[in-house]
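Have a look at this one before I ask anything.
With one protein chain removed, the remaining protein chains of the complex are shown where they sit.
Chain lettering (A and B) follows the sequence in which the chains are written, and residue indices restart at 1 in each chain.
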Amino acid sequence: MHELYTAIFEPGFFGSSQVQVAATVGGLVAIVSAVTGVFTVMRGQSFGGHALGDVSAAGGSGALLLGLSPVAGFVGLGIIGAGVMDMIGVRRLRGRDLATGVVLGAAIGMSALFLYLTSTTSATTGAVQQILFGSIFATPAGTVPLAIILGAAALVVLVVVGRPLLLTTVSPDIAAARGVPVRLVGLAYMLALAVSVGLSSLAIGAILSTALLIGPAATALRVTRRVTTALVFACVFGVAATLIGILLAYDSYYWGTSHEGLPVSFFIVAVVFLGYLVSGLPVIRAAAGYRAGADPAQAARAAEREELAA
Amino acid sequence: MFAAGFMMNAWITATIVAVVGGVVGYFVVLRGSAFPAHAIPKGAFAGAAGAALLGINTIIGLGVFALLGALGIGSLGRRGRHDVATALALVMMLALGAAFLSRTTEYEPELYSLLFGEVLGVSTSEILPTALVGLGCIAGIAVLYRPLLLASITPEVAEAKGIRGHRIEMIFLVILALATAMTVPVVGALLIFSLMIGPPAAARSVTSRPLLAMILSVVIALVTVWVAIAASYLYNWPVGFFVGVLGAASYGCGRGWAAWQRRGRARSAAVPALAAGSGRR
Partner (left out) sequence: MRDDIIQAADPILDVDRVSVTWSGRQILDEVSFRIGAGQFTGLIGPNGAGKTTLLRVILGLQRASGGRVVMGGEGRSGHQPIGYVPQKVLLDPDMPMRARDLVALGSDGDRYGLRLPSRQRAEAVRQMLHAVDADQFADARVGNLSGGEQQRVLIAQALISRPRLLLLDEPLANLDLRSSQEIVGLLARIAREQQIAVLLSAHEMNPLLPVLDRIVYLAAGRAASGPVDEVITTETLSTLYGQHVEVLHVRGRVLVVAGDAAVEPVPLAGTD
């Protein structure tokens, strides 16, 4: 029994301060990402959520170049990017993804420039890797309080506009007819998304940022019929995936002979991906209230076509 | 800028890239596949990292992961939202890439050039395979032209004619994967999709006729890439920067043009015609 325990929790796991920080930061970020992600997937903004991660990274490289605080860079450019996307984005889904792509392209171009300038002006090695992939174990302890504040801010915004946002997502026309300021609500959401993604990109890296934003939320939406349940499920799944991933990454250092281990991001993404696949199994879908025989993909495509044609 | 051999390589390859980007990009914009166009090359990059680790030619790694990405997006997308499928397939590939990269530390310069493009990095031996793959992509589009167009614009009519949406989507994603894999060395994994979005979107703002839009899209893409290479040569800044910015600019010009056209029509409004409503559907 004791052997089983140490096989799962390799020695020093609970005592390691690195692990504690990672678990705290990762867990908090997972929660914010999950809540933001539920609205993101419902609104079909997965590309936007991912793109803002790259835009934030551009801000990060810019900050690195100018010697500014990375948080300012990540969150600042993220907010600007989100604002631009919202401004030039069209109501039609296809037009919106194009606008996202264009902003993303410009941001990546800037990223290229910043990183190039950084590599010639200073000797920061590993900058590319750091900014692109990030590392949950490399999160500086000083960012934790700021991360909490930013995360809380994003959550507060989403809670406040949650209902009008939901109505707008179902039908902007009905919402507008009810007096909901549709554009403002949409903008508020985008800003919350920018803050959430900027925060998560900084704290846990670009890959995990997208994975924890989209994965748990998408899984939750498939598994439950109610928004509140979906929010709770996404948070639980996101945090669980994070903690399991951290555990596996820690353990992986003890595996095999080379004792190198594999990165945390790999494990967390794998857990999230697996969860999503499982949620697609027929038995789960039946339990979640999908009508048997109804082809969900066809309906999903029909829904997407409606959006594209609108 | 034109004399040095390696520069000629860059010009030639870039031209091929622009042509393929303009043609494939037209359908990317038409089908609303901006996210896959971004995700596939990005995921392919992870494969290149793996290939480098194993000592294989990075192009093969690029190709394999690009195809994996296309297949992943296609099959996940059968059952759920396409954008969710794309996001998850992408992060899974990137996570694998991170796992590969964690095994090696001496990789950064090549990493950078694969991500953002490296003008000087194209060797003569790479031109022929690039041209062949490019030709293959265009041939694929040409062969599938009518079903692809039909399925992209009116999917219901296409289904009625026996053109299955799933199949077309998968084939298109594979063509996209090949197109992006081959263009990564010049323009970089992250920027190829800029070529596939900005110029075609601009072209579609100007004309809605498919062939004309495709030609215009290629022209704009060529201008973009040539200017980007020239500027990169002159200022030593990365090609990707110029491509990204110019791509955004062409998109903006396209939108501006369309808006200007609309305003022009409104201003020159004639006496409102009492159009015969009869039979108008």
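Here, a residue touches a chain if its C-beta (ideal position, glycine included) is under 8 Å from a C-beta of that chain, and two chains touch if they have at least 3 such contacts.
Everything numeric in this text was worked out from a predicted model, so none of it was measured.
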| item | value |
| --- | --- |
| Listed residues A:G179, A:G256 or A:P282, member touching the removed chain | A:G179 |
| Touch with the omitted chain, as defined above, among B:R81, B:R204 or B:R255 | B:R81 |
| Residue touching the undisplayed chain, where the options are A:A153, A:L167, A:L187 or A:I284 | A:L167 |
| Residue numbers in chain A that touch the chain omitted from display | 41-42, 159-164, 166-167, 170-171, 173-180, 218, 220-222, 224-227, 229-230, 289-291, 294, 296, 299-300, 303-304, 306-307, 310 |
| Chain B residues that touch the omitted chain in the full complex | 80-81, 262, 265-270, 272-281 |
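Definition applied: only the chains that are shown with their structure count from here on.
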| item | value |
| --- | --- |
| Centre-to-centre distance between chain B and chain A (centres being mean Cα positions), rounded to whole Å | 25 |
| Contacting residues of chain A [partner chain B, same complex] | 41, 44-47, 49-51, 54, 88, 93-94, 97-98, 100-113, 115-116, 119, 125-126, 128-129, 132-133, 206-208, 210-211, 214-215, 218, 222, 260-263, 265-266, 268-270, 272-273, 276, 280, 296-297, 300-301, 304-305, 308 |
| Sites on chain B touched by chain A in the complex | 29, 32, 34-35, 37-39, 77-84, 86-88, 90-92, 94-96, 98-99, 101-103, 108, 111-112, 115-117, 155, 165, 188, 190-191, 193-194, 197-198, 201, 237-238, 240-245, 247-248, 251-252, 255 |
